[in-house]
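Excluded from the complex is one protein chain; the other protein chains are retained at their positions.
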Amino acid sequence: MALRAGTVSVWAGAVSAALVLALTLGTLGAVVWRAEGFGGLGPRDWGYVRFTVWQALASAAISVALAIPVARALARRQFWGRSALITVLGAPFILPTIVAILGLLAVFGRTGIVSEVLNWAGLEPVSIYGIHGILLAHVFFNLPFATRLVLQGWLSIPSERFRLAASLGFSASDVSRVLERPMLRDVVPGVFLVIFLICTTSFAVALALGGGPRATTVELAIYQAFRFDFDLSKAALLGLVQVMICVVAGALVFKVRLPSTSGVGLDRVARRWEAQGLGLRIQDSVCIALAALFLLGPLSMIVIEGIGGLFSLPISVLEAAWNSVWVTVVSTVLCMALALSMALAVSRLSAGAGALVEGIGFLTIATSPLVMGTGLFVMIFPFADPTALSLPVTAVVNAAMALPFALRALVPAVRDLQAGYGKLSASLGLSGFAWLRWVAVPRLRRPLGFGAGLAAALSMGDLGVIALFSNPEVETLPLALFRLMGAYRLDQAASAALVLVALSLMAFWVCDRGGRVNVDG
Amino acid sequence: MLTVEDMHVDLGDFAMSGSFEVPSGARLAVMGPSGAGKSTLLNVVAGFQDAQGRLLWSGREIGSLPPAERPVSMVFQDNNLFPHLTAFQNVGLGLSPKLKLSKVDRARVMDALARVGLDGLESRKPAALSGGQQSRVALARMLLRDKPLLLLDEPFAALGPAMRVEMLGLVKDLVTETGATLLMVTHDPDDAALIADQCILVAEGRVEPPVDMQTFLADPPKAMRAYLGT
Partner (left out) sequence: MNHLTLAAGLFLGAGSALAETPVLTVYAPDYFGSEWGPGPAIETAFEAECVCDLQFLTGDVMPRLLLEGARTKADAVIGLNTDVTKQARETGLFAPHGQDTGDLTMPIEWTDDVFLPFNWGYTAFVYDNTKITNPPASFEALLNSDEDWKIVIQDPRSSISGLALMLWVKSIYGDEAEAAWEKLALKILTMTAGWSESYGMFTDGEADMVLSYTTSPAYHLIAEDDDTKSAAIFEEGHYFMAELVGKIAGTDQPELADQFMDFILSEAFQSIIPEGNWSYPAKLDASKLPEKFALLGEPETAIFYSEDEAAALRDPALEEWLSALGR
């Protein structure tokens, strides 16, 4: 007497997982095969590894530590523009690196606003170049994302508990101890892990702001090995090291529940009777204001610098934007298909097998895009013309890169769906496409929307694996931006950057909002 | 006739076993102390819980069939309706999981809704219906599926006493009309007496064969006494 497992969803998930494996470990293997083995790593290279891990740990720690008070403030307060601010919290994460760097410099650089203010106040200007610059940039990218994740944790505490706390006369510190800290213990390690992994593959930021060769990450070493030394074996080994960092970090926090990014209920504000005092209000307001300034400062600089030349952009940039939109649509659909099939499989499989599938989905965070591109080139070249495949390959790679975030949004939601409505669906014989259409997709609209939004925004701004696959006929917007900069046309580049940021944010907002509108129960 | 042969369920720190027969058209209450496994028993019959042993309906093995293919219709404690679908669609799912309904099907859905007293409410979503109305939608769907064995797992627990009596009356009518066999989990002996003529006791890891309801309530077994307070 058995409950037949949903074998179709398991198979679909397995196929998706296999595709992801091919794109990550498979491409690494292709590079190793081409290189005829792994090279060796010198003491300098190990120094790079140590630095990479160290700065990722520090960036993650600072991001999370700062995210907590900001998230607490956002959870407790209702104010005009709160919803917009929460949406904008998604922005820095999806900015193309080069745009973000120039924006940060416009605020924190030598001739940036902060320095001007300090000068005017008669104080010494602060240099952004150095290890602290790298940390600043990483925090800029990741603090908003971390805040959003931690905020979700806060909103998952049932409002009934706060009512109970109020009726028992809890003060703010009692609430913190009894209600909030257990939640944080649950949520924070997962957030830390995600941010840590993101920071390990940092490249341009570390170099531009790090001020010197001490700030060399594994990714830069891979870049050098590929493009300058053409030492494939060394690049492969470094790529493997990067993956190992991901695996080890993941294993260390294996027991930890990873944070859900479904975006559920972010608009709710629970009434908090213990937090009405003036002191706490001021504290929260300051946190929110500082966070908003920190985020919006560089973003506004990007807008200011770019808006002037917006209407004199050449047609080719608009064409590139159109190409980017197309690639993004394809890549987003593919990403969500992969994520949904894998999430469904995870919910049907046993805990161990499910964790394995989820783990595979995470591999792409730690995979070097260079390794992936080269491996794909090696795999494709004997059979087809890589140039002709450049857009499809870009779409596929972008989909894989965004997959971990989409998965993080879907897996907990699918689990909840099965727990809530699994038996009902089974008893009605609702399965396969009918189930997807009538139950899964409607009930999963919020996490699907959020995941699609992230995937779309990340894909829009990504150069992808252009280096080996670029097609001169068809260029994407990030590539057009890059070419403008290379041709000395920096004003136009600033405008193109603004278009890119606007498109990315719009893509995110459209998908996210579409997932949140009129959702029932 | 439902035959359960040498059923054994092992859930780690909980185990349950038993054998019994339920004649066609019988109305059975499943009773027992909390945590004894009443819901588990229903889940086994419906196909949501693996178990050893054999399960037969009219001599045919149904133990290896998926839930939708068993001659069983089940109403749960909650989550009986999809909140994003209207009452009409929720009932329609009982006829076609793809919600591809012919004109005849549509008429049948409307009839079922009318039978349970929900005329005119077919385009409302569950959030716009009261608890009692939501239960009726579930019953309408059950009516349409027309399966010979009905399993109810405390479906009216969240309703007030008067509403509960009304719903039980409705269930009794529907079961009489269709001639279906009924297994209902309940913890209230009055509800049981209202609707069932036999009773299955689940206690201390054992499922006892059906016993006449009046006999059961007049002289409950020891395991039930503490629970009933007699």
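Going by the order they are written in, the chains are A and B; count residues from 1 in each one.
Everything below uses one rule, namely that a residue touches a chain if its C-beta (ideal position, glycine included) is under 8 Å from a C-beta of that chain, and two chains touch if they have at least 3 such contacts.
Bear in mind that the values here come from a model prediction, so they are computed numbers and not experimental data.
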{"item": "Chains on display which the left-out chain touches in the complete complex", "value": "A"}
{"item": "Residue in contact with the excluded chain [from A:L220, A:C287, A:I302 or A:L458]", "value": "A:L220"}
{"item": "Sole residue of A:V32, A:L66 or A:L209 that reaches the chain not shown, by the stated touch rule", "value": "A:L209"}
{"item": "For chain A, residues in touch with the removed chain", "value": "34, 44, 98, 101-102, 105-106, 109-112, 129, 133, 203-204, 207-214, 220, 223-224, 226-228, 230, 314, 316, 374, 377-378, 381-382, 385, 387, 466-470, 472, 475, 479, 482-490, 493"}
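Here, only the chains that are shown with their structure count from here on.
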{"item": "Distance from chain B to chain A - Cα centre to Cα centre, in angstrom", "value": "47"}
{"item": "Residues of chain A touching chain B in the complex", "value": "1-4, 420-421, 423-424, 426-431, 434-435, 437-439, 442-443, 519-521"}
{"item": "Complex interface listing, chain B residues touching chain A", "value": "44, 46-51, 53, 55, 63-64, 66-69, 72-74, 76, 79-80, 82-85, 93-94, 97-99, 125-127"}
